[in-house]
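Take this structure, written in structure tokens, and hold onto it; I'll ask about it next.
Here the complex is missing one protein chain, while the rest keep their positions.
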Amino acid sequence: MEKPDEKLGEGFLSSLNDFVPPWLDLRSTLSTGFFLLAGFIAALVVGWILFPMILYSKQPQPINFNHAVHIDEESGIEGETETEKCLYCHEFREDGSFAGIPKIDKCIECHDDPESSIGETLEEKEFLQNYVAEEKEVSWFSYYRQPDCVYFSHIAHVNMGKQECFVCHGDHGKSEKIPVYQQNRLTGYSINIWGKRLSGWKTNTWDRMKMDDCAECHTKTGHEENNACFVCHK
Amino acid sequence: MTPFSFEWQWNIEYLIFFGLLYTALSIVGGGLTFVAIKTCLQLMGFMRERHFH
Amino acid sequence: MQMKRRNFIKFLVGGVAGIQLTPLPWKFTDDVAIWTQNWPWVPVPPVGAVTKEKTVCSLCRGACGIEVRKIDNRAVKIEGRSDYPVNPGGICPLGMGGLQLLYNESIRFTSPMKRVGPRGSGVFMDISWDEALDILSGRISKLRKKGHPEALAAIDGNPNESTMALMVERLLKAVGSPNYVSMPSVGDTCSMVNYLQQGTGEMMAYDLENADCILSFGSGLLEGWGSPGRVLNAWGLWHDAHAKEKAVIIQVEARASNTASKADFWITPKPGTEAALALGIAHVLIKDRLCNVSFIENYCFGYHDWKSLDGQEHKGFKSMVLDEYSPQQVAGITGLQADKIKSLAHEFGKAKAPIAICGKGKGSLNGSLYEFMAIQSLNALVGNINKPGGVLVHEAMPLSDLQKLKNDQISLRGLKKQRLDQAGTSKYPFTNSLINNFLDAILKRHQSPVDTLLVFKANPVFTLPDTTACYKALKKIPFIVSFSPFKDETALMADLILPDHTYLEKMDDLVCPPGLQYPFYGLTKSVVDPVYNTENTGDAIIRLAKKIGGSVAESFQWPEYEDVLKTRASGLYSNGKGLVGYDASHPVWKMQKAGNRAAPDYSTFEEMWEAIKTGGFWFTAKHNYQNYSSIFKTPSKKFEFFSLRIKSAIDIAAKQKPLKKVLKDLGVAKNADEACMPHYSKDESSQDSTEYPLFMMPYEMINLASEWAPNPPFSNKTLLDNQLRNDESFTDINPQTAKANDLKQGDRVIIKSLAGRIKVRVNITEGAMPGIVYLPLGFGHTAYDEFLKGKGVNPNDIITTNRDPVSGQIVWWNTAVKLIKV
Amino acid sequence: MDSPILPEGVKRCSLTTFLILLLPCFALLAWGGLSAVLCLWKGLNQTNMSNVFAFALWIVFDLAVIALGAGAFFTGFLTYIIDRKELKNIINAAVIIGFICYSGAMAMLGIDIGQPIRGWFIYWHANIHSMLVEVSFCIGCYLIVLIIEFVPIIFENRKLNEIKPIRLIGHNLHEIMAVFAATGAFLSFFHQGSLGGMFGVLYGRPFAAREGFYIWPWTFFLFILSAIACGPCFTILCTKLTEFISGKKLVPDNAIQTLAKISGWLLSFYIVLKIIDTLGWIYGVVPRAGMTFMDFYREGPYGVWLVVCEILICGVIPAVMLMIPRIRQNGTWLVVAGILNCTGIVINRFVFIVVTLAIPVMPFDRFWSYVPTWQEWGIGLAVLGYGVLVYALSYRYLPVFPKEKELNIIT
Partner (left out) sequence: MKKDHGHVGKKYGMVIDLDKCTGCGTCMTACAAENNVSVRKDESDKERSITWIQLYQISNGKKFPDTRYSYFPRPCMHCDEDGRGGHHPSCVSVCVASATKLDPHTGIVSQIYTRCIGCRYCQAACPFDARYFNWWDAYFPKEKGLERYLSPDVSPRMRGVIEKCSFCHHRLMRAKNQAYAEGRREIEEHEYITACTEACPVQAITFGDLNNPKHKVHELIQLPTAFRLLERLNTKPKVYYLSTKDWVRRLADNYRPGEFKRLSKGS
């Protein structure tokens, strides 16, 4: 009980006592305050720093993909608009469904010769060697895959709704390095869907892709009828 | 549900229902806060505690 | 101490307050909720590109067109297809559930296997295809070396007309065994009737869609008879609210089946007396002049009494019917009212295009020869043969023959041995194979005359009446090889498994679906890559033959099975009338009636073959109506009420033994003249009425697979809980029967016959005829997985097999039984 | 052994005896705990509920328990709002019983729903048209209120009361208890009514359905009435049972008599309305649905005896008994009347739930039967065990009955 520094503190306290009204029990108030605050701060650390670290697993993509190079004005995919360029690889099938991350066949359309690379990066050579040459699919992690219960029609948004890709995907299409894939251990959601900003504040449309965000946009753009449950749920 | 939820509708039914709910919750919450503050003040000696018995 | 605890509590209070201001509690609450929405053990079907593959369903012989929806290489749904002639869009519930047979690993063989456990235990060991074929070819070669090639036998469930059946038969012949036994089917009886009465051994071709009166003798039009997709579609046409003239459907059946319930008239003769009813109707048709006199007089034989070349007087159909089958007499036999028979005959006789159709239930099991003849005679009486809306007569499918067999000395000697089943002898002069005789022959001898049995697309241990006998016989056979892709009861008894692909993984042909009114050739294809290490049995046979070597290998010179199919199909091309494309707005039955003039939609054989491979079908809608002077190939060149072929068979046999003995061997109870005509005679088994006062009728349901293919689990959803409850199936009995046996709804009861006993529960229903005990076919599997195994009982277990006269086929529709309350 | 924490000046049995007496409760809780684990781990297939009997034993328990727990809010209402001073002697018991009933019901609901982890969706994604949402909100809030009402009683424990902050919180809470009691009364009022509405609005189920006026305010008030008619009786029964077991007089007669009298009048009022309601239903809703009264009482175990039992034997008779002072002043008759009263309301809740679902509406549908599994009984009875345990602990360690000392002077 009797620790030296506490004694020291006691001396300090007693000197302080001169300045406070006599009915205020300074010692017990301060000690109570100290422990309350300690608990409070510890909780903040746990909640804001430790918890997210534990919650998300990190998986690097099997190989880097440079989006910027592929849509480069000079050397990249040709196209009048950005959307058109995106759609070159992330295409629509005939039935209107969205192909998502392209299969290796799509890559081979351009990178047809495993021996000769188009660019000069080491990554491309590696890609040609490991995947193109063997016609092996790259096991990409998808940052934007919605859970199984969600039906999302890209064509309705891109072709009919004239939405730009960045509205939901941000500047992913201009990135030179694809980020590490972070997955929520509990839900299996990618951090890009919900988790980038734990505070819940959202500054960009692509910060979060939960149901409320979809609905918010539908409402804003006058498509409230698309907030009917079955439009997005299956 | 709060008025910030997209499912919220600004109509009379919602206002009555959630109005009553939040009123009840605020009364309860208010009562608890009152007791908490009062207790704190009493503990710190700002207020005299009344004695029962 | 006190202080510490209090401080800790303060710390906790601060922590609890603080944690509220972090995302932890809120996100955690949300995330665990999301976790429940994405439970890792709930499957997530992978997304992918949607494609659709067209093929033909071959779960039964119906050959309905199907379209398989795929996600990448995964089949996810089977749908009917509308660009297909047989079934415009609809299929049956079993076909709909086909993917559960493709993807259910617990009911499939995933690789060739050899038995390691005791027989029937289902314990096998994976082996390679080469090893498996080596084992079998070694065994066959050994038999041949020993000079007993006939000890190789095959039970084949492939339809007689199919290329696979030819392949199997060819293999046996090449090896040198006559013992090729096919599973009985209604086709056997139909083609026998057509052979005897019309001279061609073709299938019945009913122009149902154009008919306006259907008199069905127990045919389960709604229970899966014929091509289910086609017949059900016809049913829809008949009942279309917009149709100008609705067809009248008359169902003759002793049970309120769906067909009977939905028919316009439901007639309930005692089971087994249908022939008498048909002849009773014939009596009224003749007497009330409702016959087509010109057809009868010009194109029929044996209607009137006649005199043979040897001067002997013979009774004709007319006088036999008039003498013995008056409505009153028939009423006595069938238990119907005479007036009802009369009005029924008038309904039939006055229709413009009436058809009397035969084939009980799904029509997968054989029928009774004389009954079918009597029914076909009705069609002849009203002259509705080879006319639109009638029974059409076709030439054989224009498929090419395979190259001639090469036989060495061993095989020639083997082929000279008598068939074990005595088919084709004077006892069964018109029958191709008799599986029950075959099994009897094995049972009777001390040592099995069959050394190696090959089983193709058949599950006799389950589907044959009197399963116990079958099981015993199979147990005696030293070596059984199953080519089944499924772990069926028979396959579990096998020593070697050479698993076939399932129908969605293989190419095979389907020829002439039962009842269809136009020549049709269907081709299945591999819509998904084979899921397991299986092989098309056609290819396996070719490889096997090559391994056996010698003349056997020479008989199978094709590189692969598709070449065999192509060889056969080349005849379709040279026939020059067929179409491989189809426009749903011109159904074949309309095209045919309108006198189709369309030229073939291909110009070379290769083009035709490719079109068949993608589309899955070839058909011809050109038909030569009437043309009576040349279609009948009987000795009299006419439709024969009195079959001269039976007569000559009797005459020939009578040269060696007394006529009485001949008739007795044939199983005919009447005199020699009547033996040549359709007639009714009381069944032998119906005599033991004190010990076994009731009759058991097995029946078939459209939503319960009762043939070789197992039941897809989806169908279990469609079964009512008074058909199956937990693991118990029900017997339908009339309240009267229930009362007489002191039974209440749901009671458990033992049904006992001479062949065995089974335990079921009782469903009391007015849909059952008093005195009859009904049991559905398709329950009571002892193989497969929990969706099928041990559910209900198999009526085949207690069927006492009698023999149908002349054909020698099994009589499965009236087993004398008794009920014992449990 | 635990004497320092027992209330002052009262006699309690030894801790060992106490624990032995509570053994059945622990057994029930263990049984219930096992059942709960099974139901949560494996799912509701552990029960015999089905697509036909979507609501079953647990909901019957829930509704019954909530009706019986109505004593808390109603006594609170009488004590704090109407200011019936004599009821202060029984209010603690009423609050504890209420707390037990509501928390038990909530716990049972937590297991009853298929996705307990998503239970908060009711609050977050509420469909305000659903009566069950109203019920959940009110029960949820009211449970908070009950906890607030219960806490000062706990804080009155001798040992706890020595700690200053706790004592202060307890006192301060007590001081503004009227506010909470009023809120509680308001909330309970709504959910008791909504519970009736919950079934009245099932217009696809003619057995339960009421229309227009007959849902609001009729059924609504009918349910409130029935709850406040039996709640006080249940409180009386519980105190009587405590008195019987402890062999002491705990509550002055005037408190009991006030409650019994009010209960009697409310019950008689309720029963009159219920009879009118039944007649209105027989001649209104039922024929409109194309059915007859007897269609609902023909099948299986559901005969007309249910109606007779609910309205006559367990309605009219206890109502009359409780209204006549001479009868209700007799301890035995009071208990009999109380039991009948509570039974009647429980039957009413049972009928509203099980018969509603058991009677097929489609003419070609058939009757199904339902027998609960041991898991269902386990959880239902665990609430009983939990209740007895909490009540016994409270009685032992807390000054539940303020007059106990006065009425039982230890000599």
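Which chain is which? They are A, B, C and D, in the order written, and residues in each are numbered from 1.
By our rule, a residue touches a chain if its C-beta (ideal position, glycine included) is under 8 Å from a C-beta of that chain, and two chains touch if they have at least 3 such contacts.
For clarity, every value in this text was computed on a predicted model and none was experimentally measured.
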{"item": "Chains shown that the absent chain touches, full complex", "value": "A, C, D"}
{"item": "From C:Gly15, C:Gly97 or C:Pro449, residue that would touch the chain that is not displayed", "value": "C:Gly97"}
{"item": "Contact partner of the left-out chain, one of D:Asn45, D:Asn254 or D:Gln329", "value": "D:Asn45"}
{"item": "Per the touch definition above, residue among D:Leu78, D:Val201, D:Cys314 or D:Val400 touching the missing chain", "value": "D:Val201"}
{"item": "Among C:Lys406, C:Lys670, C:Arg725 or C:Lys818, residue touching the chain not depicted", "value": "C:Arg725"}
{"item": "Residue among C:Val13, C:Val32 or C:Ile71 that touches the chain left out of view", "value": "C:Ile71"}
{"item": "Residues from chain D at the interface with the omitted partner, ascending", "value": "43-45, 49-55, 112-116, 118-119, 121-122, 125-127, 129-133, 136, 198, 201-206, 212, 287-292, 295, 356-357, 361-365, 368"}
{"item": "On chain C, residues whose C-beta touches the chain left out of the figure", "value": "36-37, 39, 41-48, 69, 71, 74-80, 87, 89-94, 96-97, 99-100, 102-106, 222, 228-229, 232-233, 235-236, 239-241, 256, 258-259, 261-262, 266, 268, 702-703, 712-721, 724-727, 734, 765-770, 785-787"}
{"item": "For chain A, the residues touching the chain missing from this view", "value": "92-97, 147-149, 151, 153, 155-156, 159-160, 225, 228-231, 233-234"}
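The rule is short, and it goes like this: only the chains that are shown with their structure count from here on.
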{"item": "Centre-of-Cα separation between chain C and chain B, whole angstrom", "value": "76"}
{"item": "Inter-chain centre distance, chain C versus chain D - centres from mean C-alpha coordinates, in Å", "value": "64"}
{"item": "Junction residues of chain D - those touching two or more other chains", "value": "none"}
{"item": "Residues of chain C touching at least two other chains", "value": "32, 35, 37"}
{"item": "In the complex, chain D residues that touch chain B", "value": "123-126, 128-129, 134, 137, 141, 144-145, 148, 164-165, 168-169, 171-173, 176, 179-180, 183, 186-187"}
{"item": "Touching residues (chain side chain B, partner chain D) in the complex", "value": "1, 5, 7, 13-14, 17-18, 21, 24-25, 27-28, 31-32, 34-36, 38-39, 42-43, 49-50, 52"}
{"item": "For the chain D and chain C complex, residues of the former touching the latter", "value": "115, 117-118, 120-121"}
